[in-house]
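Notes follow the structure.
Complex shown without one protein chain; remaining protein chains in place.
Just so it is clear, A, B and C label the chains in written order, and each chain counts residues from 1 on its own.
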Amino acid sequence: MEWAWLIPVLSFAAVPVIIVLGRFLTGKVSHRSAAALAIAAILGGFIVFWFVFAGFLAADTDTPGCETGVGTEALTCNYKLTWFEAGIPDALTDSFDRIHLEWGILVDPLTIAMLGLATFVALMVQIYSLGYMHGDPRLDWYYAFHALFIASMLTLVLADNFLLLYIAWELVGLCSYLLIGFWHERPEPREAAKKAFIVTRIGDVGLLVGILLLWSHVGSFSMLETFAAIEAGELSEGVVTISALLLFLGAMGKSAQFPFHVWLPDAMEGPTPVSALIHAATMVAAGVYLVARAFPIFSESQTALYIVASIGLITALGAATIALVATDLKRILAYSTISHLGLMMLSLGALGYTAAIFHLLAHGFAKALLFLGAGSVMHSTEELDVRKMGGLRKVMPITAILFSIGALSLGGIPILAGFWSKDEILIAVNKELPLIFIVLTLLTALLSALYMARAMFVVFYGKFAEQFEHVHDAPKTMSITMGLLAIFAIVFGLVALDLPGPFKGIGYFIFYHEGHGLEFVIWLAALSIVLAIAAFIYGYMAYARKSVNLEGARQRFALPLKVAEGKYYIDELYQWSIDRVVLSFSRFIAWIDRALVNDVGINGPADVTRLLGHGLRRHVTGYVYSYALAMALGLIGLAILWWIVST
Amino acid sequence: MSNLDQVALLLIILVPLAGAGLSMLLPRNRPEDAWYFAIFVSAITLVLSVLLFVRYDFEAGGYQFVRVYEWLDAPLNIDLYLAMDGIAAPLVLLNGIVLFGAVLISQTIKHRSRDFFVLLLALGSGVFGVFVVQDLFFLFFFYELAVLPMYLLIGVWGSSTYFDSDRQRLWGLPIRFDLGSYNRLKEYGAMKLMLVLVAGSVLIWVGILAMYVASGQVAEATFSLVDLGALSSAGEFSPAFQTWVFPLFMIGFGVLAGLWPFHTWSPDGHVAAPTGVSMLHAGVLMKLGAFGIIRVGMVLLPEGAQDPLFYAGDFGVSWMAILIIMGTVNVVYGAISAMSQRDLKYIIGYSSVSHMGYVIMGIATLHPVGLTGAVLQMFSHGIMTALMFAMVGAIYERTHIRDITVLNGLMKRMGFASFFFAIAGLASLGLPGLSGFVAEFMVFTGAFKTYLPLAVLAVVGAALTAIYILRLLARTFFGEADPRWEHLTDASPVEKTVGGAFVLILLFVGVWPAPFTRVINVGVESVLQLF
Amino acid sequence: MVPLEAFQVLSAVLFAIGLYGVMARRSAVLIVMSIELMLNAVNINLIAAASHLDGMGNWANFDGQIIAIFIITVAAAEVGLAMAIILRMYRNRATVNVDEINLMKW
Partner (left out) sequence: MSWFLFIVLSILTLGGGLGVVVTRNVVHAALFLLVSLVAVAGLYLILFAEFLALVQVLIYGGAIIIVLLFAIMLTRSAEYPRISDNRQWPLAAVAAAAVGVVLGAAFLDNSLPQTEPNSPTFGDLANSLFTTWAIPFEVASLVLLVALIGAIIIARTGEDNR
């Protein structure tokens, strides 16, 4: 288990090797070696993960480095190595006079879960990319960025101190920038990448401020020490709330919570495997992970929890409505991701720690599958507008089936993974939050089933779009990876049940405070099953069979529809405020710098000196008679002076 | 080796100076000879600076490599007192590296190249002198030796900027700002830089003389920093005296550090200067100012720095509080100004102003971590900004364009230059794993413990950096390759060497800053004992 | 008897007139003439004082007359030189107006 650090380091190590090899090898050799290296690195990580997992299940509090976690009975193992120190090293009196930074890893159930998800999805995506990105001229860079991306994400989930987490956090942001903007020749990916980086960076400011605020009260960046200090009540209620909210600001940026969700749909401009990675395993999961990781802080502040839940619900509902009317297949999936991330945040806000992580995992597998499916469609048809598609199952049956599994899973059809995790969230919300929350959550669940049905039926079922006559199904590398993901999307939900063996079921593995078995509220489960099935049946009627006419509804709800299709005009608002406020302000400041600080403040004295010189030299006329006059005036002046003095 | 230790500090000052002198003997009409000779000289200084840094014993701490060469006896008492402490050590190394890089990059200087390298080496010698000299008279002497060649270097080898008018509306209102219609002649940049810096020098000189006279009233008058420091810690200088002398040093040195609102010489100077000079200027010279505030201002006048001048509520406003406010303004203001610039060099110039703000903030926190961060930021920013200027120089050399509204898609033709620039840019926006993050983060840490609201503002400023750096990268390097750039060649071997080496340094400091922090720590510790 | 004050006031007025000439005229010739007027004003003053104050206190004997002689001598020399300079000026610059002689002015 001490070797868990190998998981990210393998991928990190692959990065410079790929880049350097890329300079010396050319063409296909370089591409193949790059792909092989990256895949080998992540495969190695995946294998190490299983050893770590096994080691963790076998470990107890007697294992070196392991003890019971803070605020939870779960086992937490911590291994560290000094990185550097700054300030006065042996200041015994005041621990705030120095910082002691470590490369440290923290292995606990949350980390294990995230490691498993990230390594597996990344492995699948990288293999898938072999087919999808085939022939791209910069494949070596693609794999280098990929390896860096996943390595950063793995570091993020392993970090045992906030600073290391922040470092990985920023690297994740950078890699998303590089990968979203991978096709930088076109302006849209370029802009989308910039947007993603800057929007998440705004959240990062909150994160960094929060981290430093915690440090300035605890004197350490270590998570465990921080949690212990908070649990011991060393920090005031206000500080805890504020730092929790600041951390949440970072999470909002990365997990695309309202109002920072705008970058995620635009990020669809990147290559589709990258979207799959971002949506399922890395970037957006980081926000949810952060809130879960810092749960001892959040759980101390009821206010913070409420805000987390509210933001989550707003995001979930808003994004679900947009997903229902979006026309771009990848954007439907993107808004669906936002919506589900909102559900996870909602769940965390409702103290549904297990449910949130469970849903993160279940959603991760399903969403990766969906994106790879969408990528497969796009790869074959080079079309993304769902209105132009239809009946594609005739030409790409494998993709159709696999995509459908993902959609059904995410839509909450029983026995598939999504059903179980969604059910847990509903239970948590029902238990902790007011009635309005559960009603809206159920509405979101309905909507999410509906838009998944729409995406699935419109694209793959119904009337066949003739222009796709000659389209082929996905190549093997792509379909095999999708198949593996589909297996997980089907069976992963079963971990919710109480299982025999050391694992015992997810409720006994990932938990806050203390473990618990499967909870099942019959009426809620029944209601969600009914809603999901009804949504899919309705979707089939409306989108595949076309037996339900939607035109009437469209006309009746013209205005709300327009608003939803306009994505609630949040992008426009941002654009306006950036163009009109930020950039104008910047120009204003630049003008101030030129006109006031420079031309008045700095050039001013110089100009005054010069003008003074110009003015004063006029009195030196060079005319004899002027001097004579000056002498006469001087004489008069002296006389007057003498007269004044003498009288 | 111990013999070398004895004279290493003297050598590191004299070698470039002697190199400058000997360069004058070279034939005028063979520019390559001057270049080779300058490489030879700066390579020696590089080796010496590395040696000094490595051999500085951070466990013993304090001043090391001490040598005193007596010069003038009483009543003047001026000696060439050489010593290096933990704060100076990384800066000496920085100057060694950047000077070498600047000389290499200046391969393209063909016009009167011999004279160019004479001045460049003299400048380098002055910078070394300021860092290692412990006597106010010689400190001022070397300070001027570092500053004065700038005028000629910019005035003779610089480049002028001509921009079309670029009028902008404010919030859609018909108020128009005339932003772009500036023709900044190189003579203007040189003259402004010179005048502003000399104005700062005047303040410093007044302060130095005040110290000399004040020391004469309690003991034998002296210029020696060591003796003055001893008098200061013995409480011989009254708080009132300290309070009025400290701002002389703070503003005087602050001008060179780009302290707002005395910063405008710096973008104009950077823009006009030739590449190698920009590197040295932004990379090392601006650090002299910040270093001077620590070495002279804080060490000699600790009470003047921290005694409250007046009270705003319960908060006693000292000169240090004023300094940190100005530093914060530097950070945010520089970043915002950089956002709407069009000229590559102006963007980097304003980013230097912004980044020097972190240094100033870190100094003014008077917090061990913050001050360590400030010194590390000096090193990190020196390398990063020198790298940026080097790559901008490479681009300008080939395209003769620096306007980012015109440049695009350079990545295709100039892969290496773009890559190096991007790394420097990422370091500049505080990306973890590169040196900028470690330093900025330490400054934030210090500031959070002392001036929380300003620290939050500074973090926001760091986020603003991302905006203008990404804007620059996206406009300049990404995008479809323009047919105009078909003929462009990528970075020359020399440029690749410099870029690659600097990138490695940035990475090294970012990943493993311990060799630097442990040296800086001991210096910072001894300074902060005075407070 | 005409009192000393009368001569003194006369000399003051003549001096003022000469001074005006020096200050107001452009031609070098006229400026020289005005200077002559001023010298004469001084001479009047000196000689009047010499004749009215003979043997009175410190103002003994007739030194005023002797100084007036010197003044006249110097005035003669001055006029001679001034005219030579004016001639040279005229020859070089074709003018005798002092405000057009500005070669050394900024």
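In this text, a contact is a pair of C-beta atoms (placed from the backbone, for glycine too) under 8 Å apart; a residue touches a chain by one contact, two chains touch by 3 or more.
Fair warning: this is a prediction, and the values are worked out from it, not measured in the lab.
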Partners of the unshown chain among those that are drawn: A, C
Contacts of subunit C with the absent chain, listed as residue ranges: 1-21, 23-27, 29-30, 32-34, 36-37, 40, 43-44, 47-48, 50-57, 59, 61-63, 65-66, 68-70, 72-81, 83-88, 90-91, 94-96, 99
Where the unshown chain meets subunit A, residue by residue: 623, 625-626, 629, 632-633, 635-636, 639
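Heads up, the rule we're going with is that only the chains that are shown with their structure count from here on.
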Where subunit A and subunit B overlap in contact partners, by chain label: none
Distance from the mean Cα position of subunit B to that of subunit A, given in whole angstrom: 37
Centroid distance [mean C-alpha coordinates] between subunit C and subunit B, Å: 69
Residues of subunit A touching at least two other chains: none
Interface residues, subunit B side, partner subunit A - complex: 168-172, 177-179, 182, 192, 195-196, 260-265, 268, 333, 336-337, 339-341, 367-369, 372-373, 376, 409, 411, 426, 430-433, 437-438, 441-442, 444-445, 448-449, 452, 455-456, 459-460, 462-463, 466-467, 470-471, 474, 478-480, 512-514, 517-518, 520-521, 524-525, 528
Parts of subunit A lying in touch with subunit B, wherever the complex brings them together: 83-89, 91, 96-99, 163, 166-168, 170-171, 174, 177, 181, 184-185, 187, 190-191, 193-194, 197-198, 201-202, 204-205, 208-209, 212-213, 215-216, 580-591, 593-595, 597-598, 601-603, 606
Subunit A-facing residues of subunit C, complex: 19, 22-26, 31, 98-99, 102, 104-106
